[in-house]
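A single protein chain has been omitted from the complex, and every remaining protein chain is retained in its original position.
== chain A ==
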């Protein structure tokens, strides 16, 4: 039997843990304190220190429990924790194992709501910029709500009553309880694959816990991402959800959502009839105005006294005719005058005198010409007679009188002994006849006596 009085650390710690676990007061404790050193592990476990101004107590909340916490634990928050106290053997530390955690003073739903609201507001998701315009006359309307219950009935009856032209398609959706978030997200996404003009997301009344799904981030994001304008009818007057904030339009009740979605048939009919009477009125006014204008014009001075319109023209024509006549007469008389002047001038310059003068001149010149010609003839005749006398004096015949004769051979005068040869027949002209002779002898003269020949 061992008498070793020493315990192992493990054994002592185990003993202490047993004592803790056996204590009924420590099995289910409610403790209030301020969170510090909050660390949320990727596994979802939350480690923290719970403290007050005197003491610090390490704590842990495993992910299974942490899932039910609606808010995000942060250092500095005063929280109410229900759990148990036990010993973590590995570190020999006792610690608080939290089962549930609530924010002291305000509900954790409220806190979670405020936190998400702040986060989304920072991202600007509530800004007017994100709000889509609702069409005036929607043709197709999607309704995302539970298939049964007052909300769907209210919405569909109201849509039908107000505006029967619209086609309504219901997307049956779980709006509360487990799976509500996923169901809402799926319905809104499904509606977005079709062409709707407006989407109503609605639910009936219920507690704040019942509408919690509409405070979830996933729902808020799918609403922001929707291409279809969304009218929310989720909260009830005082309870506003995150979904209400991000929706394009918020209605206090499902009926109000339907009223916002479509115009009222009765109002439209009234409007149409008012349009009719306004059109009728304006057109009648136009017609009567035109009529009045026509009457005014018809009774206007020129139309009432049409002759006055052309009177000035007649006057002008008459004046023009008068002046035309006057002008033409003047023109004719002026022309006559001119004619006379020119005629007179022409006549005063008649060339008869010149003709007569010229006739006299011609006669005179003819006479002088005759005279001159006769004179000339006389002179020429005298010259001729003189020449003839001179010629006669110079005639060879006269020379032959003085004893000269002219020998010819074959009709040509023989001027040189070289022209003839012995035996040629010569004709010798004498002053009183011809002698036929034959050449017997040729004696050319010596150089000295050629000229005597």
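The working rule: a contact is a pair of C-beta atoms (placed from the backbone, for glycine too) under 8 Å apart; a residue touches a chain by one contact, two chains touch by 3 or more; residues count from 1.
Everything that follows uses one rule, which is that contacts and distances are computed from a predicted model.
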Listed names "Exodeoxyribonuclease 7 small subunit", "Branched-chain amino acid ABC transporter permease", "Fumarate hydratase" or "Multiple sugar transport system substrate-binding protein", matching UniProt entry of the absent chain: "Exodeoxyribonuclease 7 small subunit"
Residue, one of A:10, A:139, A:296 or A:367, that touches the chain absent here: A:139
Selected residue (touches chain absent from view) among A:15, A:280, A:339 or A:371: A:280
Of A:178, A:272 or A:412, the residue in touch with the unshown chain: A:272
Identified contact with the non-displayed chain, of A:152, A:222 or A:414: A:152
Where the unshown chain meets chain A, residue by residue: 135-137, 139, 147, 152-153, 156-157, 159-161, 164-172, 187, 190-191, 265, 268-269, 272-273, 275-276, 278-280, 282-283, 285-287, 290
